[in-house]
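One chain of protein is taken out of this complex; the other chains stay put.
On to subunit A.
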Amino acid sequence: MLLLLFRLSFLSFFPSLSLSQHFAPTGTKPHQRISVSLNFKQRKQREEKRRMMMKLDTSGLESFSAAVPSAMAAAEDQLFAPPSFDLPAGCADFDKFQMEAKQTLKHAKGTTTLAFIFNQGVIVAADSRASMGGYISSQSVKKIIEINPYMLGTMAGGAADCQFWHRNLGIKCRLHELANKRRISVTGASKLLANILYSYRGMGLSIGTMIAGWDEKGPGLYYVDSEGGRLKGNRFSVGSGSPYAYGVLDNGYRPDMTVDEAHELARRAIYHATFRDGASGGVVSVYHVGPNGWKKLSGDDVSELHYKYYPVQPTPVEHEMVDAPPA
């Protein structure tokens, strides 16, 4: 009885480990000690084989169920037939696993995005670099997501998370339109997204996005993140390069700018962020959201912008280098 109980507890925690560790190790082959993921049928076959062997070799150490009529064994097998898989890597120390998981994600917010409202609408701008630690994995990521013809979302954090949930938001906005015969407001769309993200709070989503659009109430801009936070505002910048972008943006912002001035300001702000922040770079995309929807204004390579803003000046040389006279 004791043996049976021990097997009970043993099996429930380590379903795929070899049973030979419990029963007479001497007669077993080496490979049976390795824990492998077998399907149920294979495990049953192995158990059968082992039982057969045990009947021959180790009658004294036979399992209780083998001595008992097969109904008991069948029941036990049904009870203790968990799906065979190895325990995932982090289960031993879950807190450490969570911390490590968050660390691996942290680099992914390497980006610079910004958006601001002015009298003529909303300007949305972003860089296009994706980095994994010190490795630049892409210079051409689309970080401004077109939710629908009059609403834009920016991407910062996990690219997959942002893309999927923005697309999902686009679906919900369209369904709202169809059901209510009118467009959803930016307030409503951002609230839908924020509520969804709040329900996934703590599960490892990494999203720092801005929802920008033009609705009945005029231009709208909201910041929504994966912690479930949602802020309404006039100027936002998100990402590792945001401090640099804020510096330029806050300095040059005026609510009565023209579209061209606002365009240039956004472009400059992103450029300066890419200059100083290693995790931002690539191409600056700038969009404008007006009463008739959004329009992409420009996509400029950052390195070209650098030479446009700071053209190479011929500088006087202090010491002229001359060829060494031939010996």
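We take it that a contact is a pair of C-beta atoms (placed from the backbone, for glycine too) under 8 Å apart; a residue touches a chain by one contact, two chains touch by 3 or more; residues count from 1.
Everything that follows uses one rule, which is that contacts and distances are computed from a predicted model.
The chain absent from the displayed complex carries the UniProt protein name "Proteasome subunit alpha type", chosen from "ER membrane protein complex subunit 1", "Proteasome subunit alpha type", "G protein subunit beta 5" or "Piwi-like protein 1".
When you scan A:192, A:224, A:283 or A:297 for touch with the missing chain, the hit is A:192.
The residue touching the chain not shown here, chosen from A:180, A:258 or A:292, is A:180. By the touch criterion stated above, the residues of subunit A touching the omitted chain are 179-182, 184-185, 187-188, 191-192, 195, 216-217.
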